[in-house]
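First comes the structure, then the notes that go with it.
One protein chain is absent from this view; the other protein chains keep their places.
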Amino acid sequence: MTNKIRVATTSLAGCFGCHMSFLDLDERLVQLAEVVEFDRSPITDIKHCTNCDIGLIEGGVCNSENVHVLREFRKNCKILVAVGACAINGGLPALRNFIPLEECLAEAYLDGIGVENPQIPSDPELPLLLDKVYPIHEVVKIDYFLPGCPPSADVFWKFLSDLIEGRDPSLPYELVHYD
Amino acid sequence: MSKTITIDGRTIPFEEGQTIMEAATAAGIYIPHLCHHPEYTPHGSCKLCTVKVNGRVCSACTFPAMEGQDVLNDTKELRDDRRKITQMLFVEGNHLCPGCEKSGNCRLQAVAYYLNMLDNHFPHFYAKREIDASHPDVMIDHNRCIFCTLCVRASQQKDGKDVFAISGRGINKHLIVNAQSGLLKDTNLEVADEAAHICPTGAILIKRTGFQVPIGQRIYDHQEIDQVSLETEHPRHDE
Partner (left out) sequence: MRRFIQDLAEENHNQATHLLQILRAIQTRYHYVPMDAIEQLAGLLHIPRTQIISVVEFYSFFHLNPRGQYELLISDSITDHMLGKINLTGYLAKQLNVAVGAVREDGVVSLDNTSCTGMCDQGPAGLVNGYPLTRLDQPRIDRIADLINQQRPLNEWPRELFQVNDNLIKSGLLLGHTIAPGEALEATFKRGFQQTLAEINQSGLRGRGGAGYTTGLKWHLCYEGPEEDAFCDIATQKRQPRYVICNADEGEPGTFKDRVLLNSFAHQVFEGMTVCAAIIDATHGFLYLRGEYLFLYDKLQTILGERRQAGLLGNNILGQGFDFDIEIRLGAGAYICGEESALIESLEGKMGIPRNRPPYPVTQGYLGKPTVVNNVETFLAAAGIAVYGSDWFASVGTEKSKGTKILSISGDCSQPGIYEYLFGTTIQAILNDCGAADVLGVQVGGPSGTFISSQELNRKLAFEDLATGGSFIIFNNTRNILDAVHNFTHFFAHESCGFCTPCRVGTSLLKKQLDKIVEGHGSAGDVVALEELCQLVKNHSHCGLGQTAANPILTTLERYPEIYQSQLKKISYEPGFDLDGALETARRMANRNDAGAHLAQTAEDHE
């Protein structure tokens, strides 16, 4: 075992844009890799997270699988972070919150233009949709929030360096953006 | 001999009849606000300009400056409370900044940045609100209305019209327009009206102007709202 800080990441109802932004750390990723190792994340392809120091969650909660994944992260991560607009307030996926789920499903699978063989998918393998897209802080307790759509690489860098160096993380004015 | 008050320990002069907000602005001190605009009758509803005057909580935009007042403005306690009041506005409406063309030029967003608001803290209401795109030049997105009444006041006090009003009670408050059909296109609003431009958020937008200014050059991309406010919101002296 190393003494490296273990970080897990995932995207729930998100677009992986926050993850792409994370990759914008570019050469700083090498620096980061000296002190951090990744648990579950798109980089490692680990399917379930184990004990971690930090969990970074992108996206809101739109279905039952998101709930299970979010809980797994909460259970295994000492610090859980909401990353990006969708995790914080539902973001653009939450635009469906103003349309009843019934209508959304009907439009997509029953009576929308171009629908053939209309039926609501019912395979038990498929996660069911929640009535609304919820911000993650309404489902589990969240310790920190990184706003932005996406948060810039500098936001990740500032936040992680604060944590790694034992400071209480904070974001200066120029790093706070909601878009 | 001019009369004075102190704000956060700094002594500043004021003229008889000025509010604390007006005295502060004249002295180059920013007090956060959304419903206040120097050209219109103070409203006192958003409560972001809450200050402590001799220990008592007051709205700076409506409370008159009086000799000897000891005003607290930029304290941690007030910043924390103002942040929570801003968070209330964010969960009440549907403020999804990434999809809003006002983003970067929005005073609600800018105040939230200024207060270092990183999340919305409270549970979201996700109230269903409509969009009125009937007018050829101006649209209303009710999702973003914060009931500051600036459009109501601008229409009455500057445009000499009565296009907007706030109706309903409590959490069911909503913006209405003065047309039998209830649609903006049937009002006498014109694109040149001040009321069409005064909205601090993206609730009233001029069509075909969105996203013209690239990210990085928008009002609040590099400047904080305190600076912008003090530079642009000069109190009128002709009254």
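The chains carry the letters A and B, assigned in the order they are written, with residues numbered from 1 in each.
The rule we apply is simple: contacts are C-beta pairs under 8 Å (C-beta built on N, C-alpha and C of every residue); 3 or more make two chains touch, one makes a residue touch a chain.
These numbers come from a predicted model, not from an experiment.
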Check: shown chains touched by the absent chain are A, B
Chain B residues touching the omitted chain (full complex)
42, 44-48, 50, 57, 59, 62, 64, 81, 84-85, 88-89, 91-92, 122-123, 125, 146-147, 162, 164-173, 176-178, 180
Logged for chain A, residues touching the omitted partner chain are 64, 67, 71, 74-75, 100-102, 105, 120-122, 124, 126-132, 134, 138-141
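Assume only the chains that are shown with their structure count from here on.
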Whole-Å gap separating chain A and chain B, where each centre is the average of the chain's CA atoms:
32
Note which residues of chain A are touching chain B in the complex, please.
82, 85, 88-92, 94-95, 97-98, 132, 134-135, 137-138, 142, 144-147, 149, 170-171, 173-174, 176-179
Under the touch definition given earlier, write down the residues of chain B that touch chain A in their complex.
90, 94-100, 103-104, 109, 112-114, 116-121, 123-124, 126, 128-129, 215, 222, 224
